[in-house]
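A single protein chain has been removed from this complex, and every other one stays in its place.
Take a look at subunit A:
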């Protein structure tokens, strides 16, 4: 809504719009007969209501929650089942139209931008939770099911799906971007928690990556196609079902907060807590700038210094032990003001700063937008990279409070930037490149959880190296020789 791209168009006739689009990839210029036949083919598959040309609908499906500008597709389709997805893909394949899968549009890297136009496949009508097996701890979901909707559906079973990125994202979308959350340190990311996928390839082939309906907890059978698709960001296929690993809701939870005199002390505590075998569920880091922002935003009075927010899961007895061990460790590293809470209300209050971090950062400069960097390094390199990054921020007069999943070595600088100031945008862009390269130099990755999308394609090459990129390109070429699946993302 804030993006200020071109104002709404007068409604052109659908035929004219498709003609005027830069999208149709065929050798010959589109004729109105060809366009009409595509439209009628799409409509015959998902009905009149299932195909939309409205400018508002297309714009809505051409942007996500990143700062990349909106690139609307030429048409949005709303399939209701995998057979329709497959038939629609065949039509697109025949007419060389790009295919862009769309879940909830909550991505952070421009993954749904239709840079070459094409057909957006909005999967929101496929919203069933299928095949729940509580005793086997697995469930299969369609792309329209979000993580909060799944957990609500599961609430009577005592099970939950713990991967919790900030947004209430589509689970299949989370599989496509290899999403992660605040409790990855204990429960893992999507890579560890997807057992099987059903996906439609560019030519309409329906693929079951681990075999139809299969859900063993582990397997050694053949190439790992499931994890090939996890993180492929819609460039290899459209995910239409995901079989997920579930966990028991822990009997009890305790939250704690502790401040430290330095980033090093906070990270040392994290490493030692993990080494002590504490099965910590969440360990989040906020730097002094962020703590100050939170104090101002929520009228709190935390110490303005590096702070750890911890959460422990387990039985009542194991929690006592976990908390005591963690407290000892933090104290021995110079930590102070260790507070902990058991009941839901007090835990909420303790963690309020962490929950409000994004908004507190935005409130530092009202009217600005925010972009989160996403590097991830080995734990031992975290103090160095955070210190160097903070120095960089100061030298370049940039606002970038830091919040991070320190248990994974992953942190986000929330870059608060004036979107109408090209000079500042440029400075931020250069900063994020320097930060990514700093992480790569420390054996890390330019993206811990948000994905490559539009903006990190060059960094991906630097990160994995030319040989790996060539293999990725060969896989892409073999699964999608016409480059119709979400073109312009991940690979250049």
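In the analysis below, a contact is a pair of C-beta atoms (placed from the backbone, for glycine too) under 8 Å apart; a residue touches a chain by one contact, two chains touch by 3 or more; residues count from 1.
Simple rule for what comes next: contacts and distances are computed from a predicted model.
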Identity of the absent chain, which is to be given by its UniProt protein name, from "Immediate early response 5 like", "Electron transfer flavoprotein subunit beta", "Nuclear cap-binding protein subunit 2" or "Anamorsin homolog": "Electron transfer flavoprotein subunit beta"
Options A:249, A:303, A:379 or A:469, residue touching the unrepresented chain: A:249
Selected residue (touches chain absent from view) among A:44, A:94 or A:315: A:315
Residue among A:90, A:153 or A:369 touching the omitted chain: A:153
Interface with the undisplayed chain - residues on subunit A: 149, 152-153, 155-160, 248-252, 315, 344
